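Note that one protein chain of the assembly has been removed; the remaining protein chains are unaltered in position.
Think of it as A, B and C in the order they're written, each chain with its own count starting at 1.
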Amino acid sequence: MKEYAKQKLPEEKVFKDPVHRYVHVRDQVIWDLIGTKEFQRLRRIRQLGTTYLVFHGAEHSRFNHSLGVYEVVRRIVDDVFHGRPDWNEDERLLVLCAALLHDLGHGPFSHAFENVFKTDHEYFTRQILLGDTEVNAVLKRVSDDFPEKVAQVIEKTYENQLVVSLISSQIDADRMDYLQRDAYYTGVSYGHFDMERILRVMRPRKGKVVIKASGMHAVEDYIMSRYQMYLQVYFHPVSRSAEVLLNNILKRTKHLYEQGYQFAVEPIHFKSFFENKITVEDYLELDEYLLVTYFKMWMKEKDPILSDLSMRFITRKLFNYINLNPEEEPERFEKLKELFQQAGVDTEYYIYHDCTSDLPYDYYEPDKETNRFPIFLEMPNGDIRELSQESFIVDAIAGRMKKDHKVYYPKELLMEPALDSNIKQEIEKLLI
Amino acid sequence: MKEYAKQKLPEEKVFKDPVHRYVHVRDQVIWDLIGTKEFQRLRRIRQLGTTYLVFHGAEHSRFNHSLGVYEVVRRIVDDVFHGRPDWNEDERLLVLCAALLHDLGHGPFSHAFENVFKTDHEYFTRQILLGDTEVNAVLKRVSDDFPEKVAQVIEKTYENQLVVSLISSQIDADRMDYLQRDAYYTGVSYGHFDMERILRVMRPRKGKVVIKASGMHAVEDYIMSRYQMYLQVYFHPVSRSAEVLLNNILKRTKHLYEQGYQFAVEPIHFKSFFENKITVEDYLELDEYLLVTYFKMWMKEKDPILSDLSMRFITRKLFNYINLNPEEEPERFEKLKELFQQAGVDTEYYIYHDCTSDLPYDYYEPDKETNRFPIFLEMPNGDIRELSQESFIVDAIAGRMKKDHKVYYPKELLMEPALDSNIKQEIEKLLI
Amino acid sequence: MKEYAKQKLPEEKVFKDPVHRYVHVRDQVIWDLIGTKEFQRLRRIRQLGTTYLVFHGAEHSRFNHSLGVYEVVRRIVDDVFHGRPDWNEDERLLVLCAALLHDLGHGPFSHAFENVFKTDHEYFTRQILLGDTEVNAVLKRVSDDFPEKVAQVIEKTYENQLVVSLISSQIDADRMDYLQRDAYYTGVSYGHFDMERILRVMRPRKGKVVIKASGMHAVEDYIMSRYQMYLQVYFHPVSRSAEVLLNNILKRTKHLYEQGYQFAVEPIHFKSFFENKITVEDYLELDEYLLVTYFKMWMKEKDPILSDLSMRFITRKLFNYINLNPEEEPERFEKLKELFQQAGVDTEYYIYHDCTSDLPYDYYEPDKETNRFPIFLEMPNGDIRELSQESFIVDAIAGRMKKDHKVYYPKELLMEPALDSNIKQEIEKLLI
Partner (left out) sequence: MKEYAKQKLPEEKVFKDPVHRYVHVRDQVIWDLIGTKEFQRLRRIRQLGTTYLVFHGAEHSRFNHSLGVYEVVRRIVDDVFHGRPDWNEDERLLVLCAALLHDLGHGPFSHAFENVFKTDHEYFTRQILLGDTEVNAVLKRVSDDFPEKVAQVIEKTYENQLVVSLISSQIDADRMDYLQRDAYYTGVSYGHFDMERILRVMRPRKGKVVIKASGMHAVEDYIMSRYQMYLQVYFHPVSRSAEVLLNNILKRTKHLYEQGYQFAVEPIHFKSFFENKITVEDYLELDEYLLVTYFKMWMKEKDPILSDLSMRFITRKLFNYINLNPEEEPERFEKLKELFQQAGVDTEYYIYHDCTSDLPYDYYEPDKETNRFPIFLEMPNGDIRELSQESFIVDAIAGRMKKDHKVYYPKELLMEPALDSNIKQEIEKLLI
């Protein structure tokens, strides 16, 4: 078994990658993991969910990103950490596997899906790693406890937190890859920073990774890129609008199922989700190809809400939005709902309050209690300091980003000839 | 009607594009076309079919590319041709629509699909443009004969061949976009050339587009990029291997249907294709999301060939290949087939000869009779000369590329423990 | 006269530019200005003075930059402002000329030179524009008052402040060009922002330029790039060290001249500067080729200070530095000087306090009284708001950058075998 962990490919395999130029694979274990069907499934799940409906270039998959995270970690451990005192070469393969597999449990359109079905991709990551899967078979060949260790690293519970932090910290390989990759595919001019420089000044220290102070400006640039990517891409209001549709399609489907509605096309793949009896096998069947195929078929369902929402998603007739925080303007929000109801619209599905704080993205907030891995600088004299203490730029902006509240609604409603003109006028007043 | 053709959006719409930075839309007609369901469908068809199985970055869609072609033509007509003698501003909208819609009739994995079902995306482009579709409705609002004109431009039969050549010539917007776009998404370092320069030296002349001689070197670079992209990406043997699988899956499905095989999952969407009674509606239902979803389900079919080929495609267990031209080495090829049969393999599906000349890509061959639109240079004195007469580089390589013959087979066969060792040895000898 | 202003070149001239890809010239006036000897002289003055001694790539000239500023303004007025209500096409040529010529009065190594000789490049810009020069002759052909108008735009006194602000504001063509250009030539990964986007959302308004709010994030990125370029390049302590040498060489030369020192190589070109009787002709004789040639010859002067400093500059033996603010630690600074004197060193030339606030660079400080041109956003409803009121990122960092104090000294002193070991030890203590 031991031998398998050390087995090298007869010749290094090289993937052409637009972000890192090449992804290099020398370990047989990594090669075998890439070939498993659970890993190949990530080709059918987009890295940025519905963002391609706003940034048409963002059609890249989690497969694409996962290879990138692996490559970033590989460069850190092979080109920078190798041979340094606080780095244990025995943990090299572990961290490479964890990097490659960190997104393994993600389902299609994770955010909306998990919201409706109360599933959790982290839970499924563990299930896939430890269950009866091709991935598990490969990992077990390394050693019996290897799947468990990989799971722990991904779950951040692994003992050596230095290993964990390469994948899950405020400046980890995951973030460094996706910021650059998402920038590349969307085509935005943000998201660029000097990763080569950052990698070169990373150092392993007991239980953490530190950045030599000489690399501080590159890290500032990385932090700024993150802010810009959140503002410009991840929190883009139109992309969130597509999420609203997704959410409501799934919610409606679940509701219809619970009501005993007879589907023209039976959602067999969703059954265990509706009934909350999900197995790993069921879960692995899901991908965005399947969901989109359902949505397309549901365009012909007789339930008008399901067919309308599906049509909207497939043909990109998204909801419009206004800036409105129901907590600050409760009356405006309630009045709007009331008017929509009067206009004959089901407000469960056709009006939606969304706030960026519900999104699974974080910006840099070093003080937050939950943040176990802030960014540490190592000063020339060996002192360790948290980044925002040294950088006036980071200190100035860390954690200061405002939440953005939007209310989504179908603007087509207002063009309905049947709509009472008084109601229309009142709605229009509230939408300004 | 006239008014719709000239209607501008209240504010220009801008798409962020990684290749051209921005795609600009000012015409209401263009905006409406983009919003049709037939055009949105192109989001579900990959530009490069199976190439993403070799170059993982190449996950971009024909939607993505179509916007790009539109933008290139828009720059030519608005920034370069506008106001020049031989350019008729009345044909501006026509060529923009044709650019945007030129790939409208493409189906999923076109190459393999058309091979098996004898369909033709050019035929369907016309059907979609002229049939009962959202696209047709938009085009008709311009004028009754506008859909027909757009179809003619795409089919190259439109009277003013200058308009045609912007989209279909040896240096058209289609090629200029896809070379750059495919290079961008695959990440290869070829495919770059100075398009801005080429655009600036393009001139409308009676019935054709010419390039001012001062831009010759930029055009040479474009030609070289094309060669490199063919050699490195489009003709990549592993990508062709995935095409072989696709082809054989579809062929097997059709065969099974014709044999009256009982599918566990009925291929309802294929029925009209099996029976060759295809309507536009059927055709438009197809996309790669649907096909891949079928393939995934067919992995569980009891027919061993269909389930094996489907599994191979979904989990990327591709065939291997050798260099072998059956015309040059007929005995070796026949012997190989014979041995495969002896080994119990159905050679209809498990051995496949493929030649690059069957691929839908062309390199520059000015002499070819079928090439109505070679590249013309306009010399300082006004003479028009075909590119290869002036450029020693282009003259040297034009049309000289060799065809590449490969024979594909499943290498797993040789690892079968049940395989007779004599047969195995004989096969191995032939594969070297 | 009028005709000359409108005269177009028979064919557009195009300069290949690494930053803007192409610089386009269509106006005869612009073409003629580029050909003047005063403008060609800018080829012999580096854009970043001594920075090439730290960033070896930064060898680009002010000629290079000036073409770039011209091109940025040309794109604004021709591609964005053209035809808009608040833009007066009659001022197009004026602002193009001002853009091209804005750095015309710069001398070699301006910062140090002006510091020692109390000259002022803005004064000389006016003198060159209005004096007996080739530039003046070209401008006068446009109209008699044209040279004066160009001078006013560059001096910011021209009546229409909208014109002025294209060249001199917090987001002008000058800054947009040099940030990108300096980033390009140094090779740093900062300095990039989406200029194309910013240009597209610029709008002429009465007396000012505004940015449509939809472009705010691109402007934030520009502001951040500026901060990073200051921190990383413009304020780089080693580059400032070369400035210290330059300053002291010139100071020493002046001192020697005033003392009646007999130069082996007479500094004839400096005479009028020593005697403060400078003519435009004298001034235009100067460039960095001449100064560096003097420095090389002065390496052989018998005055040990002049020859040592010259040798240091030419062979890049720069001073070292410590963080030390004499106002905060007056005793340490005085003690250091005292010890240097005891060590036999002339502290006039071998110890130097430098602060970034003395540098001719500004970061964004909207509140400052002297800042007549902050960045204005135009909100969707037409309101105009200053950038930092809308952008939390800019608000957070604007004006918050700390001044950086350094004291420069020759570390070679400490290696002198003749140096008293007590003095050496005391110095070393103070240098930590």
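Methods note: a contact is a pair of C-beta atoms (placed from the backbone, for glycine too) under 8 Å apart; a residue touches a chain by one contact, two chains touch by 3 or more.
Just so it is clear, the model here is predicted, and its values are computed rather than measured.
Contacts of the undisplayed chain with the visible chains, over the whole complex, involve A, B, C. The residue touching the chain not shown here, chosen from B:Val80, B:Met224, B:Val280 or B:Leu430, is B:Met224.
From the options B:Tyr70, B:Phe193 or B:Tyr289, the residue with contact to the chain not on display is B:Phe193.
Contact between chain B and the unshown chain involves residues 188-190, 192-194, 197, 217-218, 220-221, 224, 227-228, 231-232, 392-393, 396-397, 400-402. Mapped onto chain C, the interface with the missing chain covers residues 15-19, 21, 35-37, 40, 43-44, 52, 55-57, 59-61, 63-64, 67, 184-188, 285, 288-290, 292-293, 296, 314-317.
If you put the missing chain back, the residues of chain A touching it would be 21-22, 196-197.
As a working rule, only the chains that are shown with their structure count from here on.
A separation of 52 Å divides the Cα centre of chain B from that of chain C.
Once the centre of each chain is set as its mean CA position, chain A and chain C turn out to be 45 Å apart. Counting partners per residue, chain C has 197 as the residues that reach two or more other chains.
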